[in-house]
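Only a single protein chain was left out; the remaining protein chains are all shown in position.
Right, chain A next:
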Amino acid sequence: MLGSTRAEITKLVRRPASWLLLAVAVVLSLTFTYLVPYAGANGTAGGAPSAGRGIAQTLPDQLVGNSIGGFPVFAGAILLILGVLAVGGEYGWGTWKTLLAQGPSRLAVYGAKVAAVALASLAIVLALFAAGAVTSAAIAAAEGAPAHWPPAADLLAGIGAGWLMATMWAGLGVVLAVALRGVALPIGLGLVWLMAVQNLLSAIAAPLLDWVAALQRWLPGPNAGSLAASLGATPTPRGGDAGRGRARAGRDGRVPDPLRRHRRPAAEPPRHRVERM
């Protein structure tokens, strides 16, 4: 399986689409987490109440939350596409028979694919953290603000949480690609789920139906949202409805929405919430 994993990693690394996805993830993350808030804060009239707060959100001490804030939605979508591409391409190009004819067992090949996708997910998470660190350091330097970096333990927890969410979405992509044997349909349906259905469930169905609210406990989006929020992710436009519904905790200290029906109405710090899940 080691050889198969090396083969899968080579395929991912040599594939231009992988790098495009990484670039899109980094650009989106930087744009909506740092550049837009920073530009907004600087462009606001000096006395606007939110100006200072906007910049504070982009400083190094917010690195963990800022870096993983995209995984409940847009970065998750990119990872889902990566997972689909890693497996679905074999159907599209008819390369399953080519590689299986070389003699590896199916289980070894599937295992290798999951391992390679998990490593690629880690690489994307690390890239987002690195890009975020550079950008926030630059903002701190430009604003003359102190660069307080998060403690190493928080950083590791953040990277771990990011990796968990990234691998979960990529894994969903892998499963969809195997189930639907292709590329286009799994990506399409995966994105419909991630971008639309998930939001409809949390915004419309969950408040009306108890069982949907209960179901939310087990769905990937709300869990990713809760995890990100518990580590300090703040709502940004990238989150869409679902992001706003879920990831509010970091800013006002209240728990995210989707699971509220199954929780005491207390306003707890988000960290406790995650431990109870």
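One rule holds for everything that comes next: contacts are C-beta pairs under 8 Å (C-beta built on N, C-alpha and C of every residue); 3 or more make two chains touch, one makes a residue touch a chain; residues count from 1.
Note that contacts and distances are computed from a predicted model.
Participant: Looking at what's absent rather than what's present, what does UniProt name the missing chain, "Sulfate adenylyltransferase subunit 2", "Thiosulfate reductase cytochrome b subunit", "FIST C-terminal domain-containing protein" or "ABC transporter ATP-binding protein"?
Facilitator: "ABC transporter ATP-binding protein"
Participant: Touching the left-out chain: which of A:4, A:136, A:167 or A:226?
Facilitator: Considering all chains, including the one not shown, the answer is A:4.
Participant: Of A:109, A:159 or A:219, which one is in contact with the hidden chain?
Facilitator: A:109
Participant: Name every residue on chain A in touch with the hidden partner chain.
Facilitator: 3-4, 6-7, 10-11, 14-17, 89, 93-95, 97-104, 109
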